[in-house]
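One protein chain omitted, others in place.
Then we have chain A:
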Amino acid sequence: MSAAHDIPRRRPLLRAALPAAGLLPLVLWQIVFFVVPVALIFGVSVWRTQSYRLIPAFTFDNYIAIFARPAIWRALLLSVETAAFVTVACAVLAFPVAYFIAKKAGRWRGLLLVAVIAPFWISIVMRVAAWRLLLGERGVINQVAMTLGLTDAPMSFLLYSPVSTAIGLIYAYLPLYVLPLYAAISNIHDNWIEAALDLNASPARTFFEVILPLSAPGLVVGAVFCFVFGLGEFVTPALLGGGKQLMFSQVIQDEFQRRLDWPSGAAMAVVLLVLVFAALALSMKWIRRASGETGL
């Protein structure tokens, strides 16, 4: 801000126009390709279809129909449960690694952090393909378990079940959870941990009364992203979950693309969005704190 005022004022028109010109293309782009599509989903959700044709109307029938179909309820419940389970599992699995990288890895911390995130950049379809090789009835895990004599028959529940979906989702979102946890734990001064230990707190007490509360911003932010992404994820349940117990995202896709009932699918998408917004709104305070806006 000071830079803008200290420099001698030449060509005031240009100076005033530049910021707007810099921001405008991106803002317009996001309005057309992000805001409008979302608005369209809301709009279509109150329309009707008649013999596969969209009819502009204003009706809440689509929403009422969602709550009347138990299959959709079950899918929604399964999605929420799975996302919640995946979130908790990711938190528990990610915490020790985030602590290790932040506090114990020394000069390797940068490289270790990059190594955690690297698999996240690989196309989701390829990652899921790899998990099919691992989890299948003749997959790597079953073969190894049988060779070691852990089981006699292949474990068939590993693939095409909510278990495999959960494994795939944990794998996909673990890196996302390590990042905010790492940031939060790095901000904990070693002095505070030392002080607790000097005052004769046990390691467990130090963990529960100093480290854990101070990593809360990272825990919450990671949880929100994990939950939100897990709730809407489509590829993993579609390829690992089998077709018996559908997740909400699969039902939405099916409604849109196979049954071609856009209004009904759009109404379900709105329900999904409401859940996502609720999760974000509940944690907004923590997201602000983690991004350093208000400090601690």
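Here is the rule we use: contacts are C-beta pairs under 8 Å (C-beta built on N, C-alpha and C of every residue); 3 or more make two chains touch, one makes a residue touch a chain; residues count from 1.
Note that contacts and distances are computed from a predicted model.
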Original post:
The complex has one chain missing from view, so what does its UniProt entry call it, picking from "CbtB-domain containing protein", "Formate dehydrogenase iron-sulfur subunit", "ABC-type spermidine/putrescine transport system permease subunit II" or "Dynamin family protein"?
Top reply: "ABC-type spermidine/putrescine transport system permease subunit II"
**OP:** Tell me which residue among A:W29, A:F157 or A:F208 touches the hidden chain in the full complex.
**Re:** A:W29
Subject >> Selected from A:I66, A:A184 or A:L239 as touching the chain missing from the view >> reply: A:L239
Original post:
Which is it among A:A65, A:V80 or A:L93 that touches the chain not included here?
Top reply: A:L93
Original post:
In the full complex, which of A:P162, A:P175 or A:G241 touches the chain missing from this view?
Top reply: A:P175
Original post:
Quick one: which of A:A84, A:V163 or A:L273 touches the chain that's been left out?
Top reply: A:L273
Subject >> Positions on chain A contacted by the hidden chain, ascending >> reply: 1, 3-4, 6-8, 10-11, 14-15, 18-19, 21-23, 25-27, 29-31, 33-38, 40-41, 44, 93, 96-97, 99-101, 103-104, 106, 110-112, 114-119, 121-134, 138-140, 143-144, 171, 174-175, 190, 193-194, 197, 203, 206-207, 211, 225, 228-229, 231-235, 239, 249, 252-253, 256-257, 262, 265-266, 269, 272-273, 276, 280
